[in-house]
Structures are given as structure tokens and as C-alpha cells.
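Mind having a look at this structure? Questions to follow.
Removed from the display is one protein chain of the complex; every other protein chain stays in position.
Our next item is chain A:
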Amino acid sequence: MQRPGSALRWAAAAGSWGCRLLVLLLLVPGPGGASEITFELPDNAKQCFYEDIAQGTKCTLEFQVITGGHYDVDCRLEDPDGKVLYKEMKKQYDSFTFTASKNGTYKFCFSNEFSTFTHKTVYFDFQVGEDPPLFPSENRVSALTQMESACVSIHEALKSVIDYQTHFRLREAQGRSRAEDLNTRVAYWSVGEALILLVVSIGQVFLLKSFFSDKRTTTTRVGS
């Protein structure tokens, strides 16, 4: 027979444990996630992103420049103490994997400060830890059945297919933006060159004519 008082105490204890669990979950390296973002980086600008990472989490930063100038950007990754983990200047594409050695805020920045008038579009994919499991209670000790492990391997293979597709799409976007640039440049250049041609040839004729009319007057003046 349960007294109401003990039920209350049990509920209160459960509540306080829930609070502690909440705090623990926020600190323990648990299921992570990936952030995939494409943003525009104006010229002479630097943009930084931050993420709180727990110790021992394996993270991967991958970036690619899609449009703009020579398709390169400076990238820099720092740990909570400011130590530089990764620094590359004028890179088009790179992938960097590291394991977080301490808890805290990791910062990574993309800089376009070397460019005077081209703004760049940069894509990055920051993967922190493993993807969250399909089932919240996935700390099961029992082994997966054959069907389930086949599903898991198909899932991983499809994830890599999607990853390759993304990189292919970005390369294609890069090629297409170059082709569109070329197209507009050819249009402007052909019109401009035709105009210059006409102006120069007409100008030549009139300039030549003006030489001869001046010489005429000088010769007569000298002669007399």
C-alpha cells in the first residue's frame, strides 16, 4: 500500500534526476548532427561560425567555393583556447577531420579579405559526432538482426551517394557560373569591339583629312 507522501517524494526525486540528466545530456558527447550552409561572403569580409563541442567528439569540416573570382577562400579553425587547428589560404575545396580535445566553443572563419571586388559564395558542411540514431532508445545491447544490419549498411551507402551528389552539384554550379560569365562577357565584348572598330576607322579618316588641310595652309604661308 503506497502512501501519498512517498509517491510525492518519488516524483520529486525523479524530477530532480531529470534535471541532472538534462544537464548531463548537454555535456556528454551524444548524438551530434551536421550543419550544411551556403552563404555569400562579400569582398573584404570575414564571417565566423561557432559551435559548442564536447570533448572526444569526432568532427569534420568540409568547404567548397561555388562562385566568385578565382573560386578560393581563406579558412581558419580554432579551438576554445584560440589555438589554430587548421589554417589554409586561398583554397578552393578542402576537408578537415579532427577530434575535439577539450570542451568548449570551436570557431571557424572564412575570409575574403584578399579580394577587392569579387564576392564569393561558400558552401560548408560541419559534421559533429555521429548522426542521431533512428530510435531514441538506441543504446540496446542486443545485436541487430541481419535485415537491420543490411538496412544500416544501405543507409550509410546512400548517405555517401548523397554526399557525392552534393559535391557534384557544387562543381556543376561552379562550371555553369563560369559559362554564364563567359556568355555575358562575349556579348558585351563583341558589341563593344564593333563600336570601337567603327569609331576608330571613321576617326582615322577624319584625322588624316585634317592633316592634309593644315599642310596646305602652311605651305602657302611659307611660300609667300
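Assorted remarks:
Methods note: a residue touches a chain if its C-beta (ideal position, glycine included) is under 8 Å from a C-beta of that chain, and two chains touch if they have at least 3 such contacts; residues count from 1.
Going forward, contacts and distances are computed from a predicted model.
One chain of the assembly is not displayed; among "Transmembrane emp24 domain-containing protein 4 isoform X1", "Proteasome subunit beta", "Large ribosomal subunit protein bL32m" or "Auxin-responsive protein", its UniProt protein name is "Transmembrane emp24 domain-containing protein 4 isoform X1".
Among A:Asp52, A:Asp94, A:Glu113 or A:Glu130, the one in contact with the hidden chain is A:Asp52.
On the side of chain A, the interface with the absent chain consists of residues 4, 7-8, 11-12, 14-15, 18-19, 21-22, 25-26, 32-33, 35-40, 47-52, 121, 126, 128, 134-136, 145, 147-148, 151-152, 154-155, 158-159, 161-162, 165, 168-169, 172-173, 175-176, 179-180, 182-183, 186-187, 190, 193-194, 197-198, 201-202, 204-205, 208-209, 212, 216, using the contact rule stated above.
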